[in-house]
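With one protein chain held back, the other chains of the complex are shown just where they sit.
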Amino acid sequence: MNWVAGVVLLSLIEYLVFGALVGRARGKYAIAAPAVSGHPMFERYFRVHQNSLEQLIVFIPAVWLFGGYVSPLVAAILGAIFIVARIVYAVGYIGAPERRGSGSGLSFLMQIVLVVGALYGVIRSLIVAG
Amino acid sequence: MNWVAGVVLLSLIEYLVFGALVGRARGKYAIAAPAVSGHPMFERYFRVHQNSLEQLIVFIPAVWLFGGYVSPLVAAILGAIFIVARIVYAVGYIGAPERRGSGSGLSFLMQIVLVVGALYGVIRSLIVAG
Partner (left out) sequence: MNWVAGVVLLSLIEYLVFGALVGRARGKYAIAAPAVSGHPMFERYFRVHQNSLEQLIVFIPAVWLFGGYVSPLVAAILGAIFIVARIVYAVGYIGAPERRGSGSGLSFLMQIVLVVGALYGVIRSLIVAG
């Protein structure tokens, strides 16, 4: 599971970078806390960070269980694709929210594959054990 | 821990469905990204998804540690109740926010039971090992 652990940690570093960009945008567009709106550009950075949070809650348990129940190598490869898709998403969204589609679709697909694949692995284990 | 893993994955699928409903509501009520407000019905779907995120961050580690330190079977049963309570919550909230109480209270109770139960199991292990 070493490769899966590495991919999980890289996804966390990516997320911390998105968070740092929100902090920078807060200063640049003069949005004083606790406000989280007020300038469209700030809102784009904020939504990229929030959307990554919304996806990590699925990605981390799913990539871990996929690794444990199906294949650590395949889990790590799918996880690496997820991380790259998040960069594509972020670059697209910050450029223009209507262009967030491609990266968003790919990272969503990775989530589905990881969750459904892990569930298949769990059910197979339950049948074998039963 | 197979049953606990299965329950975790089902909670993720439920959450992905809530996320898909937000996407559909974005189109239906014409809320262009990055906005997350502008129509009360869209805000209900958005808050159901966000609230599920807020609860999964507790539920997933807690159900896993409860399974490992107390009982995998009891963890899976409490987890299944949590998942059903989230459906009750979502249906109630989308119908009328003031009716979100019952499902919300039950899923909150499951969180408390899982966290406190797991903490009891950890403390017991620390005493036995000490």
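Letters A and B mark the chains as written, and numbering starts fresh at 1 in each.
By our rule, a residue touches a chain if its C-beta (ideal position, glycine included) is under 8 Å from a C-beta of that chain, and two chains touch if they have at least 3 such contacts.
In this text the structure is predicted, and so the values were computed from the model without any measurement.
Among the residues B:I57, B:L73 or B:V91, only B:I57 touches the chain that is left out of the figure.
Here one chain is not drawn; of B:V8, B:L21 or B:L65, the residue touching it is B:L65.
Of the listed residues B:A33, B:I87 or B:V115, the one in contact with the hidden chain in the full complex is B:V115. Counting the whole complex, the residues of chain A in touch with the unshown chain are 2-3, 5-6, 8-10, 12-13, 15-16, 19, 32-36, 49, 53, 56-57, 60. By the touch definition given at the top, chain B reaches the unshown chain through residues 40, 43-44, 46-47, 53-54, 57-58, 61-62, 65, 68-69, 93, 97-98, 100, 111-112, 115, 118-119, 122-123, 125-126, 129.
Criterion: only the chains that are shown with their structure count from here on.
Chain A and chain B have Cα centroids separated by 19 Å.
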